[in-house]
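In this view, the complex is presented without one of its protein chains, the others remaining in place.
Per-chain numbering from 1; labels A, B and C assigned in written order.
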Amino acid sequence: MTADIRDHTASQHLADGPPGDAGTVLDVRDLTVSYVGPDGGTVACRDVTFQLGRGEVLGIAGESGSGKSTLITALTRLQRPPATTTAGSIVFHPSDGRPGIDLVPLGSRELRRLRWTSMSIVLQSAMDALNPVMRLGDQFADVLRTHHRGMDRAAAKVRTVELLGMVGISADRARSFPHEMSGGMRQRATIALALACSPQLVVMDEPTTAVDVVMQRQIMAQVLRLRRELGFAVIIVTHDLSLLLEVADRIAIMYAGRIVEIGSAEALYRTPAHPYTRGLRDSFPPLHAPLTTLHGIPGTPPDLRRLPTGCPFHPRCPVAVEACSSTKPPLVHLPDQAAECLLLTPEATS
Amino acid sequence: MSVATSDAAVAPTPETPGSTPTTTRLRVPSRWSFMVRRLGFYLAAAWAAITLNFLLPRMMPGDPSVAIIQQLQRVSGQQLPPETLVSIQALFGNPDANLFEQYLAYLGQLARFDLGTSISRFPTPVSEVVSSGLPWTLMLVGSTTVIAFVLGTGLGVLTGWKAGGRLDAILTPASTFISAVPYFWVALLALWVFGFQLDWFPSSGGYDPDAEGVAFWLSALRYGFLPAATIVFSAFGGWLLGMRNMTVTTVREDYVLLAQAKGLSPGRVVLRYAARNAMLPSFTGFALALGGVIGGALLTEIVFSYPGIGYLLYDALTKRDYPVMQGVFLLIALTVLVANLVADSVYVLVDPRVREQG
Amino acid sequence: MTAAPEAVAGESTPVLSAVDVTKHFVVRGAVGDSSVVRAVENASVDLHEGRIVAVVGESGSGKTTLARMLARFYEPTTGEILLDGVPATGRATRTYHQDVQLIFQDPFGSLNPVHRVRHNLDRALRIHDRRLSASERRKAAIELLERVSLTPGEDYLDKFPHELSGGQRQRVVIARALAVGPRVLLGDEPISMLDVSIRLEMLNLLDRLRREDGLALLYITHDIASARYVCDDVVVMYAGEMVEGGPKEEVIARPAHPYTKLLVESSPDPDRVGTLSREELFDDAEALGEPPSLIEPPDGCRFHPRCPFAMERCRTQAPPRTDVGGGHWARCWLHQEGRAEEIGATTFAAALANRDKEVRS
Partner (left out) sequence: MLPSLWSNPKVRFGLVVVGFFTALAVLGPWLTESVLGVDPRANDISAIASPPSAEHWLGTTQFGQDVLAQLVAGARGSMFVGVLAALIGTALAIAFGVTAGYFGGTVDHILNFVTNLFMVMPVLPLIFIVSGYLRGTGLWVIAVIIGVFGWAGGARTLRAQTLSVRNRDFVLGMRMLGESHGRLVAVEVLPHLVGWIASMFLGALIGGILAEAGLAFLGISDSGSISWGSMIQAAQSQSAVLRGIWWWFVPPGLCIALIGTAAAMINFGVDELANPKLRAGTRRVIRRTRRAERAVAAEGGAA
């Protein structure tokens, strides 16, 4: 396996100067996740490899069926049958310099200790993510008191008010039930909740899909400020590349369960290396630039159970050559990005 | 949030109310008015039950009131006093009065808690007969309903949480079978095995007629054990299955996922997140089951000749004691209604989201 | 994008128009506890042959209610829907829907999963024209499928919805709507639930329908960029009211209402990547506010509680419609007070931050 060399170069190349550049917080290698079915497994995530710098914002963009949700539940070790991690490692590096911990083989007890203090999660729909029959404050208190032994009710309350204040929610809301709040407020509350135990990484699964653009901007503004102040890293998973281009340091593009391109936001926008990235970028009509007729990406995403041979994107690819249907494209490194496309290999370019 | 629009036949929920923020959702402190509405329904239902009780004997072929009067005269061997005649006719039909007059007389009779006179135990009033059986049934079925609920729900949460585990593999199919078994048949089997073969428990009755004081209560426990055990056995499977499936469904809700992501202890995740929500439908079921207590174990009581309401009803049926039959029905119907009302109130208390349902 | 046919609003009778329509829903909480949701207030829109009007707004702004009134699923509380200038209320919905069809947001929900594609088209054709024979209907169904770029049409006739992708389903839905030969298509966020990569093709299809078949289209969306891509005119709705409208480039490039400005500035715009820093993009954007309840909307201008330019007058009086030239109009007091240029002078977020600073000091 040549992963070692590749990863090092990649992280040096690709970490687009995260604040402080204090090293890696998460190191994911060859992560493969399958859905076990009666006739074998369907691989929803294959050989996913990336590093996340401390305080960095990594965006993961993909369409339905690209494996991005699968990746999230695997990263957070929250997957349930029939999903299962069949290969790879997820190494989390604590901030105090202790050696990294691979989350994949970890038992539930050890995992529980790491949860929320190291890595927390924000789900797409806050309405579904909050317990409908518990007051908001209680949902903060139970996580606070689980991870901070000895914290009493009063202290938990103080901390809850402080956390809610960070996202602009008034203290009296701690007494509210989720259904008594607006969608935007609920989503902000779950972000405050995610920060309760000062994690080093917050994973966000489509955090703004259920809210409107104005609220989306407000929420992202808060997340970016809090990240600046508290220094946690963020992984945002969404189908909305246009949003990621504005908020992420680096972006990974997923297609058919693979990361087909990863690189700095600007590089992916200005000089996308993978035809799929290019197509995805051109699927967002501009807000101010002159209009031309755009076409998106013709065709439909592949069925994961019946992936095309060679490059999974070749049937939809406008620039595919014959070899694309038979050869698996290798990961090719470019100055600000890396992409899996045959056309980028020296043989193709020469 | 449910929205009633003017042209509901084709109108789906409009986009607005669901997404309007805070104030819309806070605006509805209508738990009380919700309860008022439900109370209205139950009053109507009570009225319907009382009216049904009025109409039943009058719709039946033959003339129950004449039959009752004849029977009473035969049993007592004397002419009935006129006020007894009036009372019977008010309850079971008076061929000389029109339906409306009869109805008024019937309601007046009920208002005085006069349910007529028992035929088989002449001249005991029906209300007395019924109340003699009530405590036994309340004790037997009441306690077993609670035990079955606690047991079934608890095990249901466990099997649902560990779905696919060993407990689930054994308990779920077993419960499916058990909950399909006729409960009076279980009672028969229990009686056969533990009552006669092993002779561990008395086979009939509710207490030792010779015992007094503490001994009486102990005998009541001993006599009641077998019927109670069969009721718990037959009933807990249903609770278990319902709770298991609700738990399996709830466990896959995002808020349980998030609770796990928060690193809470499994016990906390199960109890405060999964079970708490999964239990909501069961609460209603439980309150309803409590309502069914009175009429719930008719046949078990009969198998064990247990001196409760069920046995009374059976006795009345075999002896054609229509006044007692009707009295028992009215009692059962009204307790079911009260229990439903309690169920609704409980639901409003345990689920903060409840405001209004159809 | 292709230029719109040379048709200027006002010259011809609109095919379909909403005149001053208002919709209030009664929401029943429980006994004696009902309240009125003012979903749409005095909204007007004209749909012309061969033109696309986009209605842009956040969820809860009343845009879907407006579309459903135009589709006559709801009758307006006040105001009128005119088809060819004639009040629609007199017509049976059955014949009305031969002219006006609505495309739903969710392509997974708008085709019955138990029926094949054939059933949907066949029923539509049959109801539309009882004289057609089975083979004629089959031919017509194939033509319809090919018109929405599902080629060859035969291949799709016997498919069930679950065998189709989201985009293909939405195409079938459009084909079904076209089967009755409508002159107006109302699209209620027709692309928002589709994969990003196929949304543009769907918009291109709508564009082709208006160009080739002269359909009048209403395009409802929350995505202002996609509205700009496909439409001719934009109407912006906020909290049940229309706050601004006009030719798309005018409205988006030079918003005449603070809310439109907020909407445009909040929309992701990849062109800004690299030219503006993230701090510049997101600073001051943390407290932009939320739309009000439609049960007790604010007095005066419904936007005033969030508006950095709000004046005393805005709190009490609803602003009138002001024409700012070229068919571009807005409902905002700034135009009456001669403060219109303030809107373009700064960003919304900056103006808001500025106002808050003043308030504090």
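Please note the rule applied: contacts are C-beta pairs under 8 Å (C-beta built on N, C-alpha and C of every residue); 3 or more make two chains touch, one makes a residue touch a chain.
What you are looking at is a predicted structure, and each value in this text was computed from that prediction instead of being measured.
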Omitted chain's touching partners, listed by label: A, B, C
From A:84, A:271 or A:327, residue that would touch the chain that is not displayed: A:84
Options C:24, C:63, C:176 or C:248, residue touching the unrepresented chain: C:176
Hidden partner interface residues of chain A, rising order: 34, 36-38, 41, 80-87, 105
Residues of chain C (touch criterion as defined above) contacting the omitted chain: 71, 73, 94, 97-98, 101-102, 104-106, 109-112, 114-115, 120, 123-124, 127-128, 173, 176-177, 179-180
Chain B residues touching the omitted chain (full complex): 8-10, 12-13, 41-42, 44-45, 48-49, 52, 56-57, 60-61, 64, 160, 163-164, 168-169, 176-177, 179-182, 184-186, 188-189, 191-192, 195-197, 203, 241, 245, 248-249, 251-252, 292, 295, 298-299, 302-303, 313-314, 317-318, 320, 322, 325-326, 328-329, 332-333, 336-337, 340, 358
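What we mean here is this: only the chains that are shown with their structure count from here on.
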Far-end chain from chain A, centres as C-alpha averages: B
Mean-CA-position distance for chain B and chain A (Å): 52
Per-residue multi-chain contacts in chain B, two or more chains: 19, 21-22
Shared-contact residues (touching 2 or more other chains) in chain C: 59, 290
Residue numbers on chain A that touch chain B, as the complex places them: 76, 78, 80-81, 108, 111-117, 120-121, 123, 125, 128-134, 142-143, 146-147, 177, 179-185, 190
Chain A to chain C touching residues, read off their complex: 63-64, 168, 182, 184-185, 212-218, 220-222, 224-225, 239-243, 245-247, 265-266, 269-270, 279-281, 283-289, 291-298, 300-301
Chain A-facing residues of chain C, complex: 1-2, 58-59, 165-168, 195-201, 204, 222-226, 228-229, 252-253, 262-264, 266-274, 278, 281-290
